[in-house]
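Missing here: one protein chain of the complex. Every other protein chain is in place.
Right after this comes chain A.
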Amino acid sequence: MWPIDRLRRAGGTLTDKAPAEAAPLILTGRAGSRRIVTAACEGALALGLRPGMPVTKAQAMVPDLRVEPADPEADLAGLERLALWLMQRIAPVVAVDPPDGVVIDSTGADHLHGGEAAMLETVLGRLALSGITARLALADTWGAAHALARHGPDGALTIAQPGTLREALAPLPLAALRLGPATLAGLADLGFASIGDLLAVPRAPLTRRFGPEIARRLDQALGARGEPIDPLRPADLATARRAFAEPIGAAETIARYIGKLVRDLCRQLEARGLGARRLDLICWRVDSHAQPVRIGLAAPQRDPARLTRLLCDKITTIDPGFGIEIMSLTATIAEPLAPRQATSLLEPAVPDVSGLIDVLANRVGARAVYRLAPVASEVPERSVTRVAPLSEIAEGWPDHWPRPARLLPRPERIETMALLPDHPPAWIAWRGIRHRVARADGPERIFGEWWKREAEAQAVRDYFRIEDEAGRRFWIFRQGDGEDRATGSHDWFLHGVFG
């Protein structure tokens, strides 16, 4: 889908209409003397058009078809831009996997996104927002991820658990193996249909007939043979690099060289008036495997001591193997950072917590360090949002309504006995324990956000604060106004606990 998506994003006129309403679109290229379809949009695919079919046949099948020439060079250039964008946001080692893929080595970067699954969700969401249809697969090897992303099970996300590659790859068609068309045709003639068929037979006869390519691709997909990713590097980033005559491996040595690289990098950043927001340290091992480490910063920084400390915290995640021969440090995202006066006589210095936030964010993930900011919503669970820890919060919540200290992740159903329509319950039973209500206050009526959601046009919640005989205070609500069934089910829920 990449050529179609690229064309839609490039041409403003094409994005005017939603894809479903626009006329079906195909891209054409030449194979020898024939004009064939190279890509088709969702609408065209639904009408039965397929890549590889002659253009004349497609035009005969669908009369009002839009036909555009394919532009493979522009597709590749666009793919490189996409890969750069992913490198800045997702992981340090990213490369283009032509004609329609990008390969990402997520080692050492998933912690910034809160785990592998959360990282994939992030990538998919961001791509979808940019109008790019994508299928993602996460596997131990490039070959397996390539195969699963293109030919894997339905659904946009596939994660192959470590150690299950053989089972995951076996049902996939041979086209997933990145083999040449002649080899694929030859294998099809011999009756091989899936990767599992190839895995089941001895390799020697296959190699004698088709050459070493099949065994190489199989080994790459299964991880028996390494396949280094040559990462994309834009030319204008601040980079410090060091090659070692003798490979290094001890943690102290790595720490010492990290210090030297950071000082080099900070000098470059200072000359340009920049501060790093994201640093990538890539350690190339002697077996040409890359060990990437990525750290993020809450605010632009070029203080060598602080950056060194953050990188040294991550040394335990570097596996030096037989030794590291090259270390390179890149400021993947850098932002302007003007020199600042350190102290002022006029006002007391406000303690700078950005260093602490960086340390915590690189330890538990950037998403797990946050401030809670108000949202203009009366519905309690929607009145709070997470914002970045250094963002400014202008004002708080209105303080004339009491609010509990703890809010349950979702309201829990309780049993009650209450007079309708507007009396608090006489008792409630929550998590199997009965509380007799001694005192209560309410109701505080909260209306559904009819201006945002159609389904909440009539919804009502009546909140009560209750205190049981032991003095425990709960925040409970009734779905509905107590009279009209259209406003809610009249079930009771416990939503929060007061202190």
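Heads up, the rule we're going with is that contacts are C-beta pairs under 8 Å (C-beta built on N, C-alpha and C of every residue); 3 or more make two chains touch, one makes a residue touch a chain; residues count from 1.
In this section, contacts and distances are computed from a predicted model.
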Query raised in the report: Under which of the names "Trehalose transport system permease protein SugB", "Putative ABC transporter-binding protein", "2-oxoacid:ferredoxin oxidoreductase subunit beta" or "Protein ImuA" is the non-displayed chain listed in UniProt?
Result: "Protein ImuA"
Query - Full-complex contact with the absent chain, from A:202, A:336 or A:351 - result: A:351
Query raised in the report: So which of A:370, A:427 or A:447 would be touching the chain we can't see?
Result: A:370
Query raised in the report: So which of A:116, A:303, A:319 or A:469 would be touching the chain we can't see?
Result: A:469
Query raised in the report: Which is it among A:50, A:439 or A:452 that touches the chain not included here?
Result: A:439
Requested in this report: For chain A, enumerate the residues touching the unshown chain of the complex.
Outcome: 351-353, 355-357, 359-360, 363-364, 368-374, 380, 383-384, 386, 389, 392-393, 396-397, 399, 402-409, 433, 438-441, 465, 467, 469-473, 496-499
